[in-house]
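Every protein chain of the complex appears in place save one, which is left out.
In order of appearance the chains are A, B and C, and numbering begins at 1 in each one.
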Amino acid sequence: SNNFFLLAGPCAIESEDMALRIAERVVEITNTLKIPYIFKGSFKKANRSRIDSFTGIGDEKALKILKKVSDTFDVPTVTDIHENSDAALAAEYVDILQIPAFLVRQTDLVVAAAKTGKVVNLKKGQFMSPESMQHAVKKVTDSGNNQVMVTDRGTMFGYQDMVVDFRGIPTMKQYAPTVLDVTHSLQQPNQTSGVTGGRPDMINTIARAGIAAGVDGLFIETHFDPANAKSDGANMLDLQYLESLLTNLTKLRQVVNTF
Amino acid sequence: SNNFFLLAGPCAIESEDMALRIAERVVEITNTLKIPYIFKGSFKKANRSRIDSFTGIGDEKALKILKKVSDTFDVPTVTDIHENSDAALAAEYVDILQIPAFLVRQTDLVVAAAKTGKVVNLKKGQFMSPESMQHAVKKVTDSGNNQVMVTDRGTMFGYQDMVVDFRGIPTMKQYAPTVLDVTHSLQQPNQTSGVTGGRPDMINTIARAGIAAGVDGLFIETHFDPANAKSDGANMLDLQYLESLLTNLTKLRQVVNTF
Amino acid sequence: SNNFFLLAGPCAIESEDMALRIAERVVEITNTLKIPYIFKGSFKKANRSRIDSFTGIGDEKALKILKKVSDTFDVPTVTDIHENSDAALAAEYVDILQIPAFLVRQTDLVVAAAKTGKVVNLKKGQFMSPESMQHAVKKVTDSGNNQVMVTDRGTMFGYQDMVVDFRGIPTMKQYAPTVLDVTHSLQQPNQTSGVTGGRPDMINTIARAGIAAGVDGLFIETHFDPANAKSDGANMLDLQYLESLLTNLTKLRQVVNTF
Partner (left out) sequence: SNNFFLLAGPCAIESEDMALRIAERVVEITNTLKIPYIFKGSFKKANRSRIDSFTGIGDEKALKILKKVSDTFDVPTVTDIHENSDAALAAEYVDILQIPAFLVRQTDLVVAAAKTGKVVNLKKGQFMSPESMQHAVKKVTDSGNNQVMVTDRGTMFGYQDMVVDFRGIPTMKQYAPTVLDVTHSLQQPNQTSGVTGGRPDMINTIARAGIAAGVDGLFIETHFDPANAKSDGANMLDLQYLESLLTNLTKLRQVVNTF
């Protein structure tokens, strides 16, 4: 279809019910719009600001739900890994292993992911330049795996804000297919509460700019009830707005395809 | 036409010939694409990094050339002012007075521009947030002039780089029509040479993202021979690429207009 | 005495009484500590965030007060200028002409100050690297004036914060005597209120670090009643704390002098 692809789903897998419910709706929308869709869900949350934040429902339980989503809707899935030993474990259940932004400089973790033979999605560190992502990509290809993509999730701008540098998109496309994570790019970290804030009102703006700048894919966390989601509630898109967003982005992409 | 408008021209007015030659070509392109066009040219350059940089051909001589461009092609013109006394002088010759980014916090200068009754174009300081531009806009309207627009020209990112924060576009549109200056947004200041550098290879990317994000206008410096331009050569768009850029942007805008 | 020198006084000259009262106390303290002292006061405030902020009591009136302070206590004085025409005017009354950070790239203003033959104090733009200050210094010396110094007043860090980069001190000392402005370095600009905030609780920390890093001078705004000062109240040091601060800094300087 030559449309952009989409990694979307809740931040964390909270239950089978919620995962299936979100997947069902996103599949429906993306089928209509001919958007290649990958279901996203974290099987654990390892880098919360506070020790009392939600960290997951159990690793294998969550991974099995990811597999069930894949089987039920015939869509590939992506999840993020945090320890070297997570790589082989998660690879049994999902199609894409994602390296979190904070961890993308951990060579052992990147190599462990690459060695599974699964697609590796490398998030650009908030502290890294687009150009420096070529070294992370090379760690995957040097491990004998050419299935690698990179995802921009914003760059630190002062202590409590992030900015998306759209110059990074053509830059990183030289190294690998490039995704824009519109959810985490709009975080506002280091808030005094210890809970990361955000600017979900800017999702449309950033997503449109990303498509216009030529991204290959988008990453969007979405939930039918963001306010009650167990993590990242501040930035997730309410599922009810996803269809209209993707419809507009698809139109924009059709024009970009003619350039 | 509901298309975006365009402020474009050379950085500095170097001679009548070059001004007319650039204007003629841009008028031709923008007429075809139904882009409202304002010819841009600085009558003096007051904030160069080095004392030996080119500063202009003479104030009135340059202003008269701006007037001649306006009369010849029936287009409005814009120029930037640096001293309070420049406001009344430039207002005799041009339609829009532009406050440079470095000077947008100088209350007297903003008020002097406002009091001429001309349209005032306020450039966002590289050191200012989008939100803080509301105070600059208010200085114009409090002076009894409602014809005001704002232009983003990027924000400092470290010492030697700038970034465009596209969240600023919907933010500043709340205050006034909002323009994206794709030329100066791509500057890389504070280079060790004392000559500002840039990323002209990113003009397409940033301009497209700007249209997608909903800007009202674009600001582009262009020259038929950027390498020999007397200022800002590092970032000006070669005139030969302008038509294809604007053609693509117009298509993008037509889609954005349907959102 | 080989002690650091001090530029200190209120932000703006509000009245003769307050100027003399502040000067008297600072002279007393600095005489005891053998700190060469220059009285500082702005004769107008030209770059306020909002049009309704206090801008001064009248230019000549304020300048005459500066002169009176100088005559009364036999101390040199410094004030900042904003327009080319301010240079000659202020030079009749004060010993040092200061170029504000926002304006340090305005070549005409720097040259106008230099041509008066007075000492020129160039504030580093919040958007400039320490290295780039060499070009500003050169504009003064190329105008035939070798009496030039530079002052660091912090660097933008995100939209609403500033940071002092102490690497800049040895860097700028290569070009000219270097001052650390502990008042404005601690500003937090672009607050949503339109009034600049600050971190006056960090004055001690930043001043001590500056002396240890080898600054030639310090710049401190001080007032006997900061909360009711007409500008910069958020960051001025309460005059009652000045003696103990300077006493500690003098001890620190004595050790640094042995390195």
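One rule holds for everything that comes next: a contact is a pair of C-beta atoms (placed from the backbone, for glycine too) under 8 Å apart; a residue touches a chain by one contact, two chains touch by 3 or more.
Computed from a prediction, not measured in an experiment: that's the story for all the values here.
Within the whole complex, touches from the chain that is not shown fall on A, B, C. Note on the undisplayed chain: of the listed residues A:T77, A:Q98, A:Q126 or A:T205, the one touching it is A:Q126. Contact with the chain not shown here comes from a single listed residue; of A:L20, A:I57, A:A88 or A:M156, that residue is A:M156. When the whole complex is considered, the residue among C:M133, C:I206 or C:M236 that touches the unshown chain is C:I206. Even with one chain removed from view, chain C keeps its contact list with that chain: residues 155, 157, 163-167, 169-170, 186, 199, 202, 205-206, 208-214, 248, 251-252, 254-256, 258-259.
Taking the whole complex into account, chain A touches the unshown chain at residues 46-51, 55, 82-84, 102-103, 105-108, 111, 125-129, 131-132, 134-135, 138-139, 142-143, 155-156, 159-160, 189-190, 192, 194.
Interface with the hidden chain, as seen from chain B, comprises residues 157-161.
Keep this in mind: only the chains that are shown with their structure count from here on.
A complete topology is adopted by the chain contact network, contact being made between every pair of chains. Superposition angle, chain B onto chain C, using Cα atoms only: 180 degrees, a multiple of 5 between 0 and 180. We define each chain's centre as the mean of its Cα atoms; on that basis chain A and chain B are separated by 37 Å. With centres set at the average Cα position, the gap from chain B to chain C is 33 Å. Centroid to centroid, with C-alpha atoms defining each point, chain A and chain C lie 48 Å apart.
Shared interface positions of chain A, i.e. residues touching 2 or more other chains, are given as 157.
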